[in-house]
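In this view, the complex is presented without one of its protein chains, the others remaining in place.
Take a look at chain A:
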């Protein structure tokens, strides 16, 4: 007599546990719920932050359960009775589904190939059709089972909470699939579930908590760094672990603390860290000396920003300071003269409140401004109002402005730029010129100016279109100097 309940094979679990350390409890609960003679619920929710192993463990476990030897079970039941047990699974990644409809199609497709359906599958563009279609597939599958054998299908919706263009009834409907279709378990992998988000009571939740430092280090020890130390594999591992701990303490503690980021940071820094050892100047046994020698590596937050370009020997990863410095020098030097001036005007329009425009850009005020150096001569209209706003304008970020205002500012600073840049450049009529409009359109295409509001509301060059500048102060100051304008002179505050 086959027992109704039996736990999954310990062998399988052990191998899983060794490849995914620190997830003992989660693996065990999930295996209990999913294994064919376990305690199958209709729905399971797995939740946890990024890179906590939800997808990886579910996939590995299901693969092990559906192919693994089900013939020897934990409580020593005889083989034959369970030989026909059949667990199949399908995983649908929401990240790969472009629309809600696509998700349904993918689901049907995945299930069809998992149960080995040979006949055609119909189109499936609504949830009710999905139910019908799945019912058809499962019927075909269950009809050819042998008596006494158990059948179960596990359908995994990975990242279903981030599904694009999902119909509002998607989740509740999927949670009810198990009611209509027997032997089906749906697994929902989400980041942070709202209470009762499936509108279905009594669903078991398995939490995948973020890893602690010790756990991270344990998982990290599974990775083999390259290059190896000359002392051998064991020493390499030792140094690797201690190195990982140092990286965690100095860099990852405050940011980028998930296993994937820290692993990639470690792998990236490792060759530089052990370079002194390979060169023979330091020995691997003196770890603290090595750490001191590489002090600068750990003080550089720049490595936390994932670099997207390979470091070439001629172009090593720039240190933060040089990064700040040389960042946009290119763009400033490459843009044509009037585009640069327009960019400066856009910055001023974004960061100066419109009511100070008169002070900064009226011709009569020019002489006064130069003497006082900056826009301190704010109108003392309502002191109460200005006093309340203590936050600096720069901190508030760029504000939207209408194109016409930027043009006015442009013409105001253009005169100054021409006065100051005595490069012998003949003055040109720029008012109303199509070239200026083209320059604005180009800046908008390059997204140095960003259009505010609906994407297709109004033309790019419509006088009423609103824009915001998308470059920072450092850049603008450099660009302004290159055209002979001191941007500070015009900036309020």
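Details
Please note the rule applied: a contact is a pair of C-beta atoms (placed from the backbone, for glycine too) under 8 Å apart; a residue touches a chain by one contact, two chains touch by 3 or more; residues count from 1.
Please note the rule applied: contacts and distances are computed from a predicted model.
Per its UniProt record, the hidden chain corresponds to "Origin recognition complex subunit 3" from the list "EKC/KEOPS complex subunit BUD32", "Methyltransferase-like protein 5", "Exosome complex component RRP41" or "Origin recognition complex subunit 3". Residue A:336 is the one among A:230, A:336, A:397 or A:453 that touches the chain missing from this view. If you put the hidden chain back, the residue from A:220, A:448 or A:469 that touches it is A:448. Within the set A:164, A:199, A:355 or A:394, the residue that contacts the chain not displayed is A:164.
Think of the hidden chain as still there; on chain A it touches residues 93, 95-96, 98-99, 101-102, 105, 108-109, 112-113, 117, 119-123, 164, 260-261, 305-310, 312, 323, 327-328, 330-331, 334-339, 402, 404, 407-408, 411, 425-426, 428-429, 431-439, 441-442, 445-448, 455, 462-464, 471.
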